[in-house]
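The block underneath contains the structure these notes are about, expressed in structure tokens.
Our next item is chain A:
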Amino acid sequence: MTTLIKDGQAAKDIYLRIDGDDPIPDGGALLVSLPVWQDHWQRLTRRPDPIGVVLASHEHPEVIADDLENFAVIALEFPTFRDGRAYSYARLLRDRYGFSGELRAIGDVLLEQLHYMERVGFNAFELAGDDPLAELETARGDFSVWYQGAVDGRRPASVLRQARTSASK
Partner candidate 1 sequence: MYRYDEFDRTLVSERVAQFRRQVARRLTGELSEDQFKPLRLMNGLYLQLHAYMLRINVPYGCLSSAQLRALARIARRYDRGYGHFTTRQNIQFNWIALADAPDIMADLAAVEMNTMQSSGNCVRNVTADHYAGRAADEIEDPRVWCELLRQYSILNPEFSYLPRKFKLALTGSPHDRAAVAVHDIGLRMYRDEQGRPGFEVIVGGGQGRTPAIGKTIRQWIEPRHIILYVEAILRVYNLYGRRDNIYKARIKILVTALGIDRFRELVDAEWEQIRATGPVIDDAERARIQACFAPPDYDRAAAGDDPSPAAGISDPAYDAWLRSNVVAHKVAGYAIVNLSLKAPGRVPGDLAADKMERVADLADRFSCGELRINHRQNLSFVDVRRRDLPVLWRALSTLELATPNIGLASDIIACPGLDYCSLANARSIPIAQDLSRHFADTDKLQQVGSLTINISGCMNACGHHHVGNIGILGVDKRGAEFFQLTLGGSADENPSLGDRLGRGLPQADVPAAIERIVDAYLALRGDDETFLQTYRRVGIEPFRAVVYEPQGTTRQVA
Partner candidate 2 sequence: MAQMLIANRLIDGRVVFRAADGNWVTDIDAGQLIDDNAVADSRLADARTDESDNLIIDPCLIDVAALGAAHEPAVLRESIRAHGPTIAVER
């Protein structure tokens, strides 16, 4: 059992997962695998309901870079927490391809990784555990200082340092 956390709140997952030969229903929000999208995009885009796509960790988002306006959600999969490709994918989706919809982390998502994930642009997580919201709060509270600028817009230490120096002048 996982709970969807979106923008810091528990949220209801309205999306039905579609993979392989699953039949595509006429109504309802769908989260489809990349092959399903590639095979059925014409049909999918004619439907009125929201569409999302799931990228496995070997599927580079470049292949959907031109399709982004079709997606309300992009879910990036972590097959194991050790597989860090999706951190780069998330960053590229936000910074380079300009995706502004929901970016969801799915698969082996560990509490300790949430702050990294938020920083590279994820805003939704499928979390296991008894009380993911509370855990999310704890994990978010771990750090208040960052060395790098990232997608989340938090100001890195280098910027804060200069702000402080110019303020004290």
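A word on the picks: all candidates are chains of the complex that A comes from, given by their letters.
Please note the rule applied: a residue touches a chain if its C-beta (ideal position, glycine included) is under 8 Å from a C-beta of that chain, and two chains touch if they have at least 3 such contacts; residues count from 1.
From a predicted model like this one, the values you see are computed outputs, not experimental measurements.
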| item | value |
| --- | --- |
| Interface partner of chain A in the complex, by touch - 1 or 2 | 1 |
| Residue ranges of chain A touching candidate 1 (in the complex, touch as defined) | 60, 81-85, 87-89, 91, 95-96, 110, 112-113, 115-117, 119-120, 138, 142-150, 157-162, 165 |
